[in-house]
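The other protein chains are all here in position, but one chain of the complex has been omitted.
We just call them A and B in the order they show up, numbering each chain from 1.
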Amino acid sequence: MTRVWLLLVGAFAALSFAIVLLVLVPRAMLMRVEAPPELERYTASELDGRRVYIANGCVYCHSQQVRDPTFTSDVDRGWGSRPTVPADYVYDQPHLLGTSRTGPDLINVGQRLPDRNWQLIHLYDPRAVVAWSIMPRFPFLFEEKAPGTVQPDDRVVVIPGPRAPKDRVVVAKPEAIALVDYLLSLKRGYPVPTAARARDMEPALGSGTPRAVVETRRDP
Amino acid sequence: MIPSSLVVVLATFAIGVLALTVFVWAWRRGLFNDLDAQARVIFEPDDLRLARRWETPAQRVERENAYGAPVVPRRGEWGGAA
Partner (left out) sequence: MIRTEATDAILAARGLVPADLEIRLRADASSRLPVLVCYGAAVVWLIIGSLFGELASLKLHWPDLLTRDSWLTFGRIRTAHLNTVNYGWGSLAMIGTSLWLMPRLVHSELRHARMAVVGAVLWNVGLVVGVTGILAGMSDGMEWLEMSRWLADPWLVVGGGMIGFSLFSTVAARRAEHLYVSVWYILSAFLWFPMLFVLGNWPTWTGVESAAVNWLFAHNVLGFWLTAVSVGIAYYFIPKVLGRPIYSYQLSILGFWTFAFFYALNGMHHLVGGPLPTWMITTSIVASVLMFIPVVATAINLHMTVVGRFGALRYSPTLRFVVLGAMGYTAVSLQGSFTALREVNRVTHFTHWTIAHSHVGVYGFVTFIMFGAMYYVIPRLVGHEWPSASLIRWHFGLVLSGIAIYVVALTWAGVAQGLALLDPRLPFEASVIRAHYGLIGRSLGGLLMTTGHFVFAWHVWVMFRGRRVAAARPPFHEARPILYTAPA
């Protein structure tokens, strides 16, 4: 059985080494990261919205990280004023960093597209406001009511253009409202907290101080 | 403050030395003896003698010399009809 034990111990050691190096050691370091004072915890509605985001797989097309401006053009594109750092994600369980930009990065979308109405229209039918978009529609987050049945406290969403449903009033369900609450909470424009600027915590290159956004793009 | 890259390098070096030690131990213990037989543990006598239609005449002679008279393969032997 020597061979089998040697094999299994060796294999175990190989994976354990990686777990120690890439999970446990960083955990010890990252536990020192404090929440930035400007970053608020998610409210109950925002957390509900985050669950809707996860349930519908938004993370598979949208990232939530801004990379260093000396590395790529995330900042120049207007997706953030500075690269994001570990401290920006302390309240995220689990992370939603994403690995795909079929759609734009969203970590600062609350700052970039703060119009609640636009967000609701866009969720109901992205192509009603962004003609070239390939994002799916989410009509199931809304109700399409007959005009006479609309309640006074219903959140009505007026869909512009030819894609509006005929003879129906679009009313946002609580899920849609919660999702928009979550999206609008995504802002990481405050300066990097100095407590998190231990040398090891710095992103790849650059100092992490915010840069003035040169142009405000109309680009989502 | 020790740069973390140094810690990584040292840890990897330590692991490497450990691995080398284990390797030498295994070698001394005889685990690497007769690697030839280890490579052949998957073969039954038939496997090595099956006549393989893709082999060149030279390869067939080599096989016959090494393992004996060729055996006709079963239909579907190579996975697949015919």
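Keep this in mind: contacts are C-beta pairs under 8 Å (C-beta built on N, C-alpha and C of every residue); 3 or more make two chains touch, one makes a residue touch a chain.
Worth saying up front: this structure is predicted, and the values here are computed from it rather than measured.
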Omitted chain's touching partners, listed by label = A, B
Of the residues listed, A:Q65, A:S81, A:Q119 or A:S185, which one is in contact with the missing chain?
-> A:Q65
Interface residues of chain B (partner: the chain not displayed) | 4-5, 8, 15, 19, 23, 32, 34-50, 52-56, 59, 63, 67-69, 71-72, 74-82
Touching residues on chain A - with respect to the absent chain = 1, 3-4, 7-8, 10-12, 14-15, 17-19, 21-23, 26-27, 29-30, 33, 54-61, 63, 65, 67-68, 71-73, 76-77, 83-86, 88-102, 104, 126-127, 132-140, 200-204, 217, 219-220
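The working rule: only the chains that are shown with their structure count from here on.
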In angstrom, rounded to a whole number, how far apart do the mean CA points of chain A and chain B lie?
-> 49
Complex contact set, residues of chain B against chain A = 1, 4, 8, 11, 15, 22, 26, 29, 31
Complex contact set, residues of chain A against chain B | 2-3, 6, 10, 13, 17, 21, 199-200
